[in-house]
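One protein chain omitted, others in place.
And then chain A:
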């Protein structure tokens, strides 16, 4: 039997420089695209112009945030498209048509998003459905609700929303402030005890349970929050386009998943974060912006996004292998 004692010195490890390669790769991508876009369109280097670009990105940023939450607990949320559409049509029909307190009604839309997310959570955490199956079902169901609210594109988005979105806070465009609020909220969540529990559940459900984590409650809350984020995305699109659409949410499902993967959140759960997905989502928006600045056909930007997905996944795998060495 090999019972030779290991000298203590051999187990001392040199402190490694702490570079989070996951964040580094995503930041580098975003920075590169920003530089390219700015060199193509020097006029963009203006806070108002940036604000407008960010405004077009807002719906995707929020859906990507929603998707990230689900993926962090080793899940997936296909219903973000449906929740998005319900929130979008509610904003364009109910909120717009009603007189009086629009802010309160918008709050009701958010509550509806939270509720739709909570239904996902009950199906997945409570009844044990596979996240893919459960949210495939609720996506269709919520999509139906959106069609009931608004059968075809149209409606009247309340002016208060558009004016908030196009306004400024202390000279900074509101869209940028909204992104800052999203990132701040994520930071508060991430550094809370609940945040640690989210990562623990996604990391290893059984071990999280051994450590006394209320696994089901964490899952349920996470899906509810994802519903809330997706609803915000729907409201943002309504505000940006001044109209409602019952099918507007669907393209965001796959785009949000692309953003999650490009950003570097692990589909196996427990690693990554909303900040990464937000950067990746913005990168996707920049690609289409660059393509239109260069007068390229739409297919070019679609193909570029697809290529980016593969390149990023490969780059990440290579970088991680070198940074981590062989890990079990």
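Note that a contact is a pair of C-beta atoms (placed from the backbone, for glycine too) under 8 Å apart; a residue touches a chain by one contact, two chains touch by 3 or more; residues count from 1.
Going forward, contacts and distances are computed from a predicted model.
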item: Among "NADH-quinone oxidoreductase subunit K", "Succinate dehydrogenase hydrophobic membrane anchor subunit", "Ribose ABC transport system ATP-binding protein RbsA (TC 3.A.1.2.1)" or "Serine protease", UniProt-listed name of the chain not shown; value: "Ribose ABC transport system ATP-binding protein RbsA (TC 3.A.1.2.1)"
item: Option from A:199, A:223, A:252 or A:282 whose C-beta touches the chain left out; value: A:199
item: For chain A, the residues touching the chain missing from this view; value: 1-6, 8, 11-13, 15, 18, 188, 191-196, 199-200, 202-204, 207-213, 270-271, 324, 327-328
